[in-house]
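Structure in structure tokens, see below.
With one protein chain withheld, the remaining protein chains of the complex are depicted in position.
Naming follows writing order (A, B and C), and every chain is counted from residue 1.
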Amino acid sequence: MADYTPSEMMIVCSARALAGERVVFVGVGLPNIACNLARRTVAPDLELVYESGVFGARPARLPLSIGDPTLVSGATSVCPMSDLFMNYLQGGRIEVAFLGAAQIDRFGNLNTTVIGDYRRPKVRLPGSGGACEIAIHAQKVFIITRLKKRAFVERLEFITSAGHLTGRPNQRKSLGMPGSGPQRVVTDKAVFRFDADSGEMFLSSIHPGVTVAQVQAEVSWPLKIAADLQTTPPPSPEELRLIRAELDPTGMYTT
Amino acid sequence: MADYTPSEMMIVCSARALAGERVVFVGVGLPNIACNLARRTVAPDLELVYESGVFGARPARLPLSIGDPTLVSGATSVCPMSDLFMNYLQGGRIEVAFLGAAQIDRFGNLNTTVIGDYRRPKVRLPGSGGACEIAIHAQKVFIITRLKKRAFVERLEFITSAGHLTGRPNQRKSLGMPGSGPQRVVTDKAVFRFDADSGEMFLSSIHPGVTVAQVQAEVSWPLKIAADLQTTPPPSPEELRLIRAELDPTGMYTT
Amino acid sequence: MKITAMRNAVTRYVHDGDTVAIEGFTAFIGFAAAHEIIRQGRQNLTLCRMTPDLIYDQMIAAGCARKLIFSYLGNPGVGSLHCIRRAIEKNIPRPLEIEEYSHFGMVGRYTAGAARLPFFPLKSYLGVDINRANPRIQFVTSPYSDENIAVVPPLNPDVAVIHAQRADANGNTQLWGLLGVQKEAAFAAEHVIVVVEEIVDEAVIRSDPNRTVIPHVVVDAVVHQPFGAHPSYVQGYYDRDNKFYQEWDKISRDAGQTQAWLDEWVFGVDDWTGYLQKLETREPEIRTRLAPGQALSRPVNYGLYGREGA
Partner (left out) sequence: MKITAMRNAVTRYVHDGDTVAIEGFTAFIGFAAAHEIIRQGRQNLTLCRMTPDLIYDQMIAAGCARKLIFSYLGNPGVGSLHCIRRAIEKNIPRPLEIEEYSHFGMVGRYTAGAARLPFFPLKSYLGVDINRANPRIQFVTSPYSDENIAVVPPLNPDVAVIHAQRADANGNTQLWGLLGVQKEAAFAAEHVIVVVEEIVDEAVIRSDPNRTVIPHVVVDAVVHQPFGAHPSYVQGYYDRDNKFYQEWDKISRDAGQTQAWLDEWVFGVDDWTGYLQKLETREPEIRTRLAPGQALSRPVNYGLYGREGA
């Protein structure tokens, strides 16, 4: 048995991916902890921007939602939603953003809207929130989600947020999307990246103790695998200490 | 000799025209004094809105410009320019606005941009500022200007702000202008109004001691005259007391 | 003087069939107003809100709405909005029409509504199905670049309800914390009900005019309703009652339990005072549990400018 949880592995992978980044758009839960871990390790200058309009938050407790009042008190700035979407996100100020999804396809397109027919849904999901625009405007997108066959699907039932679309070269650019789209998918079993030419997801790094077959079993399409497939380095003792002692002491998100 | 100045007469005429109004867009100088006089007489609920974004000002001195800091301190609200133009003016919240002009034509169109050719001007004037939009969006426009032949012209050299255009019925509406356009022109010799059908300016009220011929002499086109031409009631002792003792005690604008 | 009781404000400004926006992103959510609307039995409302949250889950469970205009359906930090899902997935208690945008799309709709613009442009809805599901999202071509850009139409509610920390009796309203789209919603609406924790003297408002988010010019009614955003929060006044958000997740999974909750907590009381009494009977220390510590802003000097012609 590993001495860390799958959630902790996801947090650590996400944090490491933020090395050197400066402005990240963050949701609560795992991405929040990952960004805070990155600030204390690989990205000391990282600025966390919350979708609720908060910058430079100094939360006195682990926030319960992106609108938690603890994010506001002691922040460096708080702005209305129109400023957030117009001047920060559309204005090109966001370098990295995290997105989750109920369904993802091989090009990193995401569905958070509906399972089944839109007008007669089997399961009604939350919808876009800011995700549709984040996927267009953030310079890079990191996706965090658990690896499950019903999530990694051949064909989305609804496209809420654009990834690399159908994989045609320059397709995002020709549609007028400033951001470069999804760069990584961090899961509890492996990390995926995207081929620069085809836009297709490939297995880039596999977590310790997981086999390629176990990963393929949870992905609905024949998965491409990196020639130099890595084994994800496990969380370091210092990373685990920061998560457990400082960032999520009650284990709300990490157990 | 009248015991009041032409400026005082203009202020009083403007103030009286504000009877019952609630939200007025005001510049400094005569309109500012007129609006404050109206608040103390015929329009106690009048809210003064300054183009600089100030509402409910309580100036401790007579403001020197629409951006005077004395307007800000103690106001009920101060907003950015984008709010002022989008939500207040274009949003249809302004009932009355005052405009001045270097030139005015018989339909109340105004020029504050240039005398001579635009690219090779004889006299370069200030330009629009907010006037172009005020003329479109304010529910009513009152014009304050001194009566002079070179100002009341047959044909403007440049249209900065739209009045009743060429006088065709529904012309403003068909262009998409929400406001009803100029309603009065207050001058130092007379007050003019506009014919509801033709949009043409007519002499509505003449100040005490002024003749129709004197007015016509300062207007470049053959002036229409109201069938029931009035003599403007002179400033009352109370109006004069308010102006002289409270609103402009140093006589900066009124002498 | 616009101060009035919630009952009167709702009776006067919220009518069957109206388009209603109760805004406030995660914070300042006007539950007191929502409960009064439910209690007065309003029907066929079109409810607008970026994040319908528990407030519209309750109103939709109570059968007030025929349509929902929104951008994110969730119980923040907890999970699903089960009543709204039940309405969309199973037509319980009645069918619910939906008109769906992204957050930015909703911001754009309110912005256009406030500014009386025929549309608001935003770079969004590229390569996705949202605009296919919602034909009100259109595209226009820029005369400068031939770029096609999405546009959304104005949203002009019949009434907006805005909860805030404080207002004066005339309706000048100050907010701090998350500002969401409250200003835009208020300017876009035909009528505005402001609900506040405190009615303050005009001098308090005038000491900091830049803090006034909603000016009296657009306000029709001011309702003094302390704790009126419970179980959501008001910055500096009380915390979110997260226990209730979690409890609702359980209650709302079942239509019967939901109805029982509405019967007890909404229909079973006369007004918000009754709701608060019940709340404090159940948990006498609730206000202490939700009370934040003090973190005061440093004052700024606006300056007195009294001298003539400095």
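Operating definition for what follows: a residue touches a chain if its C-beta (ideal position, glycine included) is under 8 Å from a C-beta of that chain, and two chains touch if they have at least 3 such contacts.
None of the values given here were measured: they were computed from a predicted structure.
Trainee: Which of these touches the unseen chain: A:64, A:131, A:147 or A:240?
Mentor: Selected residue, touching the omitted chain: A:64.
Trainee: Among A:90, A:103 or A:205, which residue is in touch with the absent chain?
Mentor: Spelled out, the listed residue whose C-beta touches the missing chain is A:90.
Trainee: Where does subunit B touch the missing chain, residue by residue?
Mentor: Considering the whole complex, subunit B reaches the absent chain at 28-29, 51-54, 64-69, 72-74, 78-82, 85-86, 89-90, 109, 113, 118, 121-133, 136-137, 158-162, 165, 171-172, 175-178.
Trainee: Provide the residue numbers of subunit A that touch the chain removed from this figure.
Mentor: Subunit A touches the missing chain through residues 23, 47, 54-56, 58-62, 64, 68-70, 72-79, 83, 86-88, 90-93, 178, 250.
Trainee: What subunit C residues would touch the chain not displayed?
Mentor: Those residues of subunit C that touch the unshown chain are 116-123, 138-145, 147, 149, 151, 153, 165, 174, 176-177, 179, 204, 207-208, 210-211, 235-237, 239-243, 289-290, 292-307, 309-310.
The definition used in the following text is that only the chains that are shown with their structure count from here on.
Trainee: What are the mutual neighbours of subunit B and subunit C in this structure?
Mentor: Both-contact set = empty.
Trainee: In angstrom, rounded to a whole number, how far apart do the mean CA points of subunit A and subunit C lie?
Mentor: 29
Trainee: Going by the touch rule set out above, which residues of subunit C reach two or more other chains?
Mentor: Touching at least two other chains: 111, 183-184.
Trainee: Mark out which residues of subunit A touch at least two other chains, giving numbers and ranges.
Mentor: Expected reply: no residues.
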